[in-house]
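Here the complex is missing a single protein chain, while all its other protein chains stay put.
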Amino acid sequence: MTIHTFVPTTYYTTFGSHAPALRIADGDTVVTTTLDARGYDARLEQVTPPGNPQTGPFYVEGAEPGDAIAIVLEHLAPNRDTGWTSTQVAPNVVVPECVPLLPEREIVTWHLEARAPSPNGGGLGRGKAWLVEPMAGLEGLVLPLAPMLGCLGVAPSGGQAISTATSGPYGGNMDYRGYVAGVTAYFPVFVPGALIHLGDGHAVQGDGEIVGTGIETSFDVRFTVHVLKGKDLWWPRGEDADCIWAVGNARPLDQALQIATTELLRWLGADYGMDLKVASTLLGQVIAYDVGNVYDPAYTMVARVAKSVLPTR
Amino acid sequence: MTIHTFVPTTYYTTFGSHAPALRIADGDTVVTTTLDARGYDARLEQVTPPGNPQTGPFYVEGAEPGDAIAIVLEHLAPNRDTGWTSTQVAPNVVVPECVPLLPEREIVTWHLEARAPSPNGGGLGRGKAWLVEPMAGLEGLVLPLAPMLGCLGVAPSGGQAISTATSGPYGGNMDYRGYVAGVTAYFPVFVPGALIHLGDGHAVQGDGEIVGTGIETSFDVRFTVHVLKGKDLWWPRGEDADCIWAVGNARPLDQALQIATTELLRWLGADYGMDLKVASTLLGQVIAYDVGNVYDPAYTMVARVAKSVLPTR
Amino acid sequence: MTIHTFVPTTYYTTFGSHAPALRIADGDTVVTTTLDARGYDARLEQVTPPGNPQTGPFYVEGAEPGDAIAIVLEHLAPNRDTGWTSTQVAPNVVVPECVPLLPEREIVTWHLEARAPSPNGGGLGRGKAWLVEPMAGLEGLVLPLAPMLGCLGVAPSGGQAISTATSGPYGGNMDYRGYVAGVTAYFPVFVPGALIHLGDGHAVQGDGEIVGTGIETSFDVRFTVHVLKGKDLWWPRGEDADCIWAVGNARPLDQALQIATTELLRWLGADYGMDLKVASTLLGQVIAYDVGNVYDPAYTMVARVAKSVLPTR
Partner (left out) sequence: MTIHTFVPTTYYTTFGSHAPALRIADGDTVVTTTLDARGYDARLEQVTPPGNPQTGPFYVEGAEPGDAIAIVLEHLAPNRDTGWTSTQVAPNVVVPECVPLLPEREIVTWHLEARAPSPNGGGLGRGKAWLVEPMAGLEGLVLPLAPMLGCLGVAPSGGQAISTATSGPYGGNMDYRGYVAGVTAYFPVFVPGALIHLGDGHAVQGDGEIVGTGIETSFDVRFTVHVLKGKDLWWPRGEDADCIWAVGNARPLDQALQIATTELLRWLGADYGMDLKVASTLLGQVIAYDVGNVYDPAYTMVARVAKSVLPTR
């Protein structure tokens, strides 16, 4: 149950079987940092090229293909007082006829006010964000911070190395607003050690990351890992105090939804003893879908169910 | 500002330019009933064939093509104490390999307990639902009622008559959980009088209507209409106390999302004075997507934004 | 076996259960005309509003829901010497980033040279098309005529009336290059009399109708009908001397392909005695797909197999 304070020096723009940055044991905690999507750190210095550079990979002793890895996100917070967003809704999220009307893609800066101490102690807590130079029409806009990881996952199967611009069964750039502190994220393990990657922190983000950015900034992160031997996941899963959920990453969204629904049904079968008739009857009236990234080559859909309607597992 | 109590005698299974069932004026209120999806009424008698039979159409005096119609949903509640659902997640919402594992499609009955008087007065209020014959694994399941209209809309353009099994710019079978009491639903007007249809009440429903049903039952309904002259809608919109939203109906979901996003951008432009750069910058960090029907030929996606981040319109 | 010479006076822009324009018997032949997509006739006079106005519907005595109708296309030829096309590839067939680069949509006129008598006798035969005012870069372009019907089908089910801008199980605006003279087109029958509609002739067309038009012109048409009692079609089918094929109309194209493949498998099972293993083994190595319309709300995909690899039916 060691707590590792890890200062990253190398960053990767693929999820892959890179040389481990740190080896940790089942149950260990890591305190580390992530860069923003363009490779800038807490001091606003660019330390690596852009493209969602990832911290890690972290090799978890004992994690083998066929297992799952649990990553308990304990603390996520911006570690600087600015972030940036784009000003252009992506061409792929409007109807084709609207595309010529879209504005040029510019970058604007947000102030991140986070001086209140975090309720968890350490780092910056939940605070507020506002545009440094408010554009006409958004003068009074102040948004509550909701720090989340845009990228989280493990090395993919078969020796693959896949761009941090997309996602798959291994996780990746899912941009799901649900990856906040307090969540446990689960992933299938495809390679020995799982090889956890994380990065692309967003201080705030709307569903879909439809401008291609959240409020992009560098993060302080603390997480703890657990190896779940023989736990048969096909796709990412997660849970918080209220809900369990499963993730599909694919295009079109219909397929991502099919994957997420199927993985949630698998979970209800394996851990809650529900056959497909029982699970269908229940989910039909209670399932909720959340839209993750709809900007990247693969889109993300999350199928979620409240723990309050589930038996104890 | 007449209040019409309307007892339907004819029902339609298409959204179309049928003979008006009732002519009402701008500002009038209608108190009426809807059948369940198989044509059963409050007494559990089948009064018309199945297939989402619609009450109406209601001809609104003064509504012309190029206008919009606002339908204020004031009261929606089951008017009997049972409803029914299917036990099979639809083949199109799971991965193809999972389809052979799905259970047979059966129908199960839910008890609707709604004895508390409605806060709005009249009819049945928010209550609870449970399975009449609980299947193993769902013995203690009790769900809060959240009555909503599965079908709502107007006659489509060009003399079309389109099955109540699908949806389009005119609304239709959208199965969006947001069509609850307290909401104002907006539709483009395609034909003189708009010709409002409504039906397919669900006492409870999960996102997507993934088993092909909510808890299907007959409803008491009260709504008030307003003609919005020259209001240029392309697709359905809605609002409640907290949010405004726009709807896209299409396949794949990607296209429904494009439509919904575009229509919300149009709204922010027309009524909130936001150009596409301002609206992009805002929505990128605050938009929320809700999944409506993913069972029918056309899927439904809703793009939503909180009023708290918008200027007053 | 009557040959009806039918001069249309009313045209419809929906496929629906309109009053029959002509009642014909099983085996009868119809000689008639169609207008171009904007309602212009052989004399270049506009006789009805635009939007793919259809000739018909033709009521076929004895055709009942559950039967199929065969339409033998015996003669299709332009009946005037000009047609027109658009100059803009549709925004939905290029990547979103390309849409702002597209040209304005203009209409250009083609000369149709068809003076050679048709090999079938009567009307205009296969000839050539060229731009009346060649644009720079297309000066020498001469295309062989390949006259086809953009719209063909029957009245849809359930009292629906569906715009001639789209397609479905009943056929409609499929814009498949395969609907040429010599082909037998099959459709499921949804209403008594089948109610055949036809129109939207193209003197030439590329796959997909990606500019939203073929070379649009008015046609002389001759076809013969046969009622196939109890023939269980779910979607349109067709055949010519060399191939049999099945049609799917849906979005995305993936779904249209699923429908077409399934309908072709059904055909191989019903008429060629092939179970799904045999049909899979064969089609895997010989199936061909053709792309129909990718411009309209529903896209069209055709699954085709050569008769040379099939047993006699």
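For this structure, a couple of remarks:
Letters A, B and C mark the chains in the order given here, with residues in each chain numbered from 1 onward.
Going forward, contacts are C-beta pairs under 8 Å (C-beta built on N, C-alpha and C of every residue); 3 or more make two chains touch, one makes a residue touch a chain.
Since this is a predicted model, take the numbers as computed values, not measurements.
Just so you know, the chain we are not showing touches A, B, C across the whole complex. Only one residue in the set B:27, B:65 or B:96 touches the chain that does not appear here, and it is B:96.
Considering the full assembly, C:87 is the residue among C:87, C:157 or C:184 that touches the omitted chain. Interface note: of C:25, C:95, C:132 or C:270, the residue touching the hidden chain in the full complex is C:95.
Residue positions on chain A in contact with the hidden chain: 13-14, 16, 51, 157-163, 250-252, 255, 297, in rising order. Within the complete assembly, residues 85-89, 92-96, 98, 101-103, 106, 108, 129, 131, 135-138, 141, 143, 204-215, 251-255, 257-259, 261-262, 265, 272-291, 294, 299, 309, 311 of chain C touch the chain that is not shown. In the full complex, the hidden chain is touched by chain B at residues 90-92, 96-97, 99-100, 102, 252.
Convention: only the chains that are shown with their structure count from here on.
A rotation of 180° superposes the C-alpha trace of chain A on that of chain B, rounded to the nearest 5. Centroids built from CA atoms put chain C at 36 Å from chain B. If you average the Cα atoms of chain A and of chain B, the two centres end up 33 Å apart. Residues of chain A in contact with at least two other chains: 92, 96, 102, 252.
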